[in-house]
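Just one protein chain is left out here, and the rest sit where they should.
And now, subunit A:
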Amino acid sequence: MTIAGALTTGDVISLRGITKAFPGVIANDDVSLDIVGGQVHCLLGENGAGKSTLISILAGMQQPDSGTVAIGGEIVDISSPKVAVDHGIGVVHQHSTLVPAFTVLENLMLGETGVMLDKKRAAERLAELADLLGVQIDPHVLASDLGLGQQQQVEIAKAMWKGSRLLILDEPTSMLTPQAIEHLGESIARVKAQGLAVVLITHKLREAYAMGDCVTILRGGRNVGTIGVDELASYTEDQARDAILAAMFGDDLAAAGESASELAGAAEATLESRSIDADTRPVRLELRGVTSRASGRDVEAEDVTLTVREGEILGIAGIDGHGQAALAEVVAGQRSASSGAVIFDGADITRSGVHSRQQLGVRYVTDDRLYEGTVGSMSVALNLVIKRIGQRPFWRSGRIQPKAVDTEARRLIDEYGIRTPSPGTRAGTLSGGNIQKILLARELTNGARLVVVNKPTYGLDLKTVRLVREILIDFAAKGGSVLLLSTDLDELIELSHRIDVISRGRLVGSVVNDGAGTAEKVGQYMTGAIEGTDR
């Protein structure tokens, strides 16, 4: 088997002095690195460290302000995604780019330029790639019927379709089950053996040393550390971890302390919430056979039955878009239930709206914090009281009372450590972490009894992730109940007392989080339900 344009081992893609600035932020600041064929190069860094910008430059989607990319010593101008493909650079993005209504083969042939579709040759090429990746892909299955792991394999095949010398994987494991991650690791090893270069972007340390040959760490847009092949091979796992952590956090390492390695996903996650004796606690929220209905095209919740007790954190695991939003909204009152009952503190609230549930203490931290949870053009202060519109003391006979609003805002800003120039600053100008704190401050105070949180730490920097999780643990410890919907297994295991698994809107399994093996059990429910062996 030959791969067009494959690098001979040792051939190098060199980035030199790549700088890219966006208004108000320098995404890449003089980044240089070498990507070598036959090696897996891990790119590590927090959100906003500049990883995505760097790969968009390699993929031709962005042009650097300065700096060069050279392939095998020859400087190339990757001016468009097409040029990148011609140079054999393929990218697998974090989120699926497959057309759900097309078959696998049709998806792979989307980029073909010929007038006639040559299905026979395409099928051969797919077989060739499947063989290389060590997977089995049915070319005639609809993309929408594939499990997430399989979708990703098709994406990899698509990235390598035109013959690849460099395969870039952007956080490929973030939505996979532990089992699927293992498969992915095997495929990457086979690609590497063919002499291709692989760039693996991740924010989990343990994946970096499990799969990577060398590591580059980005922080604040700069290359702050590279661990070469020989160096990484000579390190023990602990040494490697310390070296990476030092580069990742720099001077902040001391401040981050013990939790730094946890944050960076260096070790297996373990339960951090205080354990409770669930059976003795009164039931706070109960859903009985709830099916939701909305006019949108979301996956709806189907026949969901669950209970959350006082002081309990119930995690809902599942792949993104499997009815989590519907479940959250049906509890918050934003979406109506077509059948079943929502019971809160023993009272049936199925028919009550957002406002009355809010009054009862049912709160909702949405995953769309920018456009749903806050109004970016309004002040931080207004956003903090926005769910109490028209209520005293902030409004009197319809008139807003700026002083009362300001006092309450300052109190919450202090209590939750929201970093804002003033209460009057527009919320949209704050960082994602501070916007999330606005949401938490608003939802968790003033008589909150149950909070539904959907992907509470998605896209946040590690320190804020830590803080958000602590706030939730604290809330539960004080007797609040939490319904935690997340796609991050580590997060679920760290926080939840029990974990239910959702798939296509239905709860397909429940795991008590009482020690090792929870991740595997949850993973089994997820794979069993989604990549069903019966199909």
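The rule we apply is simple: a contact is a pair of C-beta atoms (placed from the backbone, for glycine too) under 8 Å apart; a residue touches a chain by one contact, two chains touch by 3 or more; residues count from 1.
We take it that contacts and distances are computed from a predicted model.
Participant: Have a look at "Fumarate hydratase", "Methylmalonyl-CoA mutase, N-terminal domain", "ATP-binding protein" or "ABC transporter permease" and point out the UniProt protein name belonging to the hidden chain.
Facilitator: Of the names offered in "Fumarate hydratase", "Methylmalonyl-CoA mutase, N-terminal domain", "ATP-binding protein" or "ABC transporter permease", the one UniProt assigns to the missing chain is "ABC transporter permease".
Participant: Going by the contact rule already stated, which one of A:Q151, A:S187, A:Q334 or A:T527 would touch the omitted chain in the full complex?
Facilitator: Residue touching the absent chain, from the options given: A:Q334.
Participant: Looking at the full complex, which residue from A:M61, A:A341 or A:V375 touches the chain that isn't shown here?
Facilitator: Residue touching the chain left out of view: A:V375.
Participant: Of A:G390, A:G447 or A:G479, which sits in contact with the chain we cannot see?
Facilitator: Only one listed residue reaches the unshown chain, and that is A:G390.
Participant: Would you write out the residues of subunit A that touch the absent chain, in ascending order?
Facilitator: 17, 23-24, 64-68, 75, 333-334, 353-355, 358, 364, 366, 368, 371-378, 382, 386-387, 389-390, 395, 398-400
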